[in-house]
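The other protein chains are all here in position, but one chain of the complex has been omitted.
Chain lettering (A, B and C) follows the sequence in which the chains are written, and residue indices restart at 1 in each chain.
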Amino acid sequence: MAGLATTFGSGAMTNSINELDHAQVVLVSGSNTTEAHPQVARRIYGCVDRGAKLIVIDPRRTKIARYADLHLQLRPGTDIPLLNGIMRSIIDENLVDDLFIEMRTENFFAMRDMLLQIDLDQVAATTNVSKCMIRQAARIYAQAQRSVICYCLGVTQHICGTSNVQSYANLAMLTGHVEQEFTGVDPLRGQNNVQGACDMAALPNVLPGYQSLDDPGVRNKFKQSWGVELPKTQGVTLLDMTHGGSVWSEGFEQLPEPIRAMYIMGENPMLSDPGIKHVEATLRDLDFLVVADIFLTETAVLADVVFPAASFAEKIGTVTNSERRVQLMNQAITPVGNSRTDDKIIAGIASRFGYDMEYESSAEIMEEICLLTPLYGGMYHDRLKGSWGLQWPCSDRTHDGTQYLHKYSFTRGRGRFEPGDHVEPAEPLSEEYPFLLITGRAYHHYHTGTMTRRSHTLVREHDRPYIDMHPEDGKRLGLQRGDMVQVDSRRGTCNFTVKLTDQMAPGELYCDFHFHEAPVNTLTISCSDPVARCPEFKICAVKAEKVAL
Amino acid sequence: MRDVLSVCTYCGCGCGLYLHVENNQVVGASPSRNHPVSRNNLCVKGWHVHEFIHSPDRLSDPLVRKDGRLVPVSWNEALDVAAAGLKGVKERYGPDRIGVLSSAKCSNEENYILQKFTRAVLGTNNIDHCARL
Amino acid sequence: MTGRYLLAKDHLVPLLRKIAKSNRLVAPVLNEYGDTLFSHITDLDSAAIDLAHQPQNSLKSFFFPQTEKLSTYLVEKSPKTGNVRYNFYPHTVENQPTAYVGVRSCDMFAVMYTDMTFLHNGERDNYYQKRRDNAFFITLACNHPFPNCFCNATRSGPFLELGYDLQLTDLGDRYFVETGRSRGMKIVEQMGQFFKPASEADRREQFQLALEARGLFQRNVHVELASKILQEQDEPVGIISELSSRCQDCAGCAYVCPTCTCFNIADLPLDEESGERIRSWDACTFAGFSKMAGDHNPVQCESQRVRKRFLHKLLHDVAKHGRPSCVGCGRCVDICFGGVDIISFVDRVVKTIDHCRDVD
Partner (left out) sequence: MAGIEFQKQERQNKHQVGPFRQENIYLPHPAIIREIITENETVSTFVLEFEDALYRQEFTYKPGQFLMVSIPHQGEAPISISSASALTTTFALTVRKAGKLTGAMHGLSMGDVVGIRGPYGRPFPMGDLEGKNLVFVAGGIGMAPLHSALFSCLEHRQKYGAITVLYGSRNPDEICFSEEMKSFEQDENVKCLLTVDEAGDNWQGHVGLVTELLDMISIDPGTSKALVCGPGIMIRFVIARLESLGMQAPDIITTLERHMKCGVGICGHCHFDEKLICSDGPVFTRDELTNLENI
């Protein structure tokens, strides 16, 4: 979310999901919305039925793309040149919102100068999207009063993810499509509480509510409440932890010393992280590993201590959705077996360190969050109970929450244009590895499948790892529907059942990472965006061949 | 049968759903008609969210590695071992050699508690989660 | 013999309290979130019985739960021969008389419809039957149909002529009560203190309401005409493919439908030696619904599955049971944001005949 943070000052969905109902133009990028965010797709269907225009930017011809007025089927990894092309067209056709730029933004001239260098023919060649389509997209997006951009991991999971996001933000600012109801830039979050985990500062560089680690006032506030001095140095990111600090030399003055012990709560890096072999080596090499989870995951089997955790149905707590809505989950049943909620587990360890973390209830924890986090200042459980939740920022008990962000001004003051340039994918295709592999999610499963693969209905619907391939490629490789195909990258090998579909462009493959039988992240590269540290999951070079039975 | 309102755990939409509970077992799930996001709708994952909860694979007891194998132990023992292990590394290498992964599938309260534990008890900012994955 | 009585509105809760002494109560309850669901009522005083809104769930899950254990199985290996013994132990359904209160005509009709599948189809489903035998229905005639209702078009409402034990009609300050099956009569006899005989004027008032209710439907859905067209014309391939392109494959339509009773049976191993055989709701819109061993699937694509659903409801069940298996409750309209619902289908099918007429 670093992209939006640098341009707008806040890395969250600027609108509410319901506002999409009233959009006139929706630009969807890198999101298989109908499958991954059905409730967002529903709004898009609704507003398109009422006459709105839909532009989809995606290398795959997904269901939502079939439904679009304009589908820009770009070559993967060319978002930045495509958007630069669109923005150049907007300038050419004089559709720029001068007043908005003047009043609300900075660094426009650098942006304009860069755009004036753009050659549309070259953009068309790089992106594989025709000039005519680019111009049309520019007109449709810029001319409407209320245009919304929705993007998902197809934009961020690139080596240039931050720059990609900034490009979308640039586009929105260029045409004044932010800061209002029904128009904005909306990243769709993949997991149920990604937003909340960020808000609660499960991040190495901020304190809860994105408060600065360096601000003496903030530090003092936390010190008073927690009774200890807070550590000063910024922490390391997930990939630095799970890759033994070995592959992340760039960006660090000196190699960080490798992690020796880990506590992992409800995560399964052994499937979800790129370069699994590195992850496994790192985790095996740890002096001590503690995992708390509801199932014995691929990660948990490597642990020294495994705690049985309670599932969402077994606890009271809040989660924050994509549109910043903090909602209360009620407890349906008592914890299964002898499992405990994670806060109780952590409190148990803390007490053995001589630190008291016993809370009467999760409501009491939330009271502490309210006290220390202005963003969540009014999120008391009693307010959330019997309601549909509140959208942050919500400063105190009297605040009703915030439907859309950046009203009247950006969180950071002025929105900043960040010109971006095309970055070639980290791993180019070659004769030996001629296919471009895109990874993502499937409709019936969730993340590493620890939950969905134990749901008999979902398993029946989708029971094994599939790979999508264009029928022409299939024909060339002698593949028929249901054949097994072996996919190799420079790092690993996986076997899939092939699905031939014209959703894919020739030369591109798509698979999901839900199945431990085909650990897709043995194939993916460990390169990541230097700022956001988001791995380039969306592109790697592979070869494919039929598996003889 | 009781109907308990919860939030779907399967994506960032945050759909409101009812868990149908009978004899401390979740036997079904259905959407909430008036929820502002889901408005009476769930996707296929939401409709079947109850199916994993009582899976026999659910971990029931804490496990500790003994002679290379994970064996069930009491909570007290597991917490002792976990605390001792973390303490040992902290003392030997310093707090910044401990890493903590939090979860985008856990509640805000649990995330808050884990980052507080990391910062206040372990004494490091080495905490992250899989937002980028 | 149908009796006609009056029940003062103030006496409804006292009557239910008496009934609750020997029955479990299920009624529409308005919860703190503003949703109305059919729920078990454990405390009559705290539950907000809501007879003003259509409950978002039907009674289906009370007779045919979303998931239900059918049996437990044990697989024992004989240490001597190495051979396996394999036995099933049926799960017994808990057996408790239940009064369903405030049931709308469509939902009552749907229960009668599912009886055909579970009980009158040659074989009797004993899990369903136990629950059904214990059911007592106090229905509520619909004076004011809801926005998506079209039970007039499916001939399953808004007032019922049979199926109920007691039917209530809201006459403002009092309910007009009709006794249907003998058990209803018995209640009136046992709890005579609550009931007064109704006059001819009361009865006329009810008739008048029934008449008016028919005019209050906001939807005009030509279900029977659509069935007829489907019988007589070629399959509406275009309509089906148009609708199926927006099917989300969520099964919501089948799950909320009070007459959709397809189910899956699956074995869930508990450990190596035992497991449970459960059944759970299933939907014909799922690809796995008809997938056979070796991945062969006679109902291959999305449009064929959507076809299956609509034609089953409006064509095949008409051939089998003489009426469509839709009771006009409108729930699938509300739940599908893709607009792949029975009203869109019927509307589109009916338009094809208009088109023909134009050409003629």
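Heads up, the rule we're going with is that a contact is a pair of C-beta atoms (placed from the backbone, for glycine too) under 8 Å apart; a residue touches a chain by one contact, two chains touch by 3 or more.
This one's a predicted model, so the numbers in the text were calculated from it and none came from an experiment.
A.B. asks: Which chains here touch the chain that is missing from view?
C.D. replies: Taking every chain of the complex into account, the missing one touches C.
A.B. asks: Given that one chain is not shown, which residue among C:185, C:210, C:225 or C:299 touches it?
C.D. replies: With C:185, C:210, C:225 or C:299 as choices, the missing chain is touched by C:299.
A.B. asks: Tell me which residue among C:75, C:112, C:210 or C:225 touches the hidden chain in the full complex.
C.D. replies: Looking across C:75, C:112, C:210 or C:225, the contact with the absent chain belongs to C:75.
A.B. asks: In the whole complex, not just what's shown, which of C:98, C:290, C:303 or C:352 touches the removed chain?
C.D. replies: Once the missing chain is taken into account, the touching residue is C:290.
A.B. asks: Spell out the interface residues on chain C facing the chain that's missing from view.
C.D. replies: Output for chain C: 70-71, 73, 75, 81, 83-88, 90, 117-118, 121-127, 261-267, 269, 275, 277, 279, 282, 284, 289-295, 298-299, 304, 308, 311-312, 315-317, 319-320.
Following the convention adopted for this analysis, only the chains that are shown with their structure count from here on.
A.B. asks: What is the distance in Å between the mean C-alpha positions of chain A and chain C?
C.D. replies: The computed centroid separation for chain A versus chain C comes out at 41 Å.
A.B. asks: Please compute the C-alpha centroid of chain A, do the same for chain B, then give the distance between them in whole Å.
C.D. replies: 19
A.B. asks: Specify, in ascending order, the residues of chain C that touch 2 or more different other chains.
C.D. replies: 33, 248-250, 268, 280, 337
A.B. asks: Which chain B residues touch at least two other chains?
C.D. replies: Correct list: 2, 5, 16, 34-35, 39, 41, 43-44, 50-51.
A.B. asks: Across the complex, what residues on chain C touch chain B?
C.D. replies: Per the stated touch rule, the residues are 31, 33-37, 39-40, 56-57, 61-62, 65-68, 248-252, 255-256, 268-271, 280, 334-337.
A.B. asks: Touching chain C in the complex: which residues of chain A?
C.D. replies: Per the stated touch rule, the residues are 34, 38, 41-42, 45-46, 49, 63, 66-67, 385-388, 443, 456-457, 460-461, 482.
A.B. asks: In their shared complex, at which residues does chain B touch chain A?
C.D. replies: 2, 4-16, 19, 21, 24-26, 34-39, 41, 43-45, 48-55, 57-65, 70, 75, 78-90, 92-93, 95-121, 123-133
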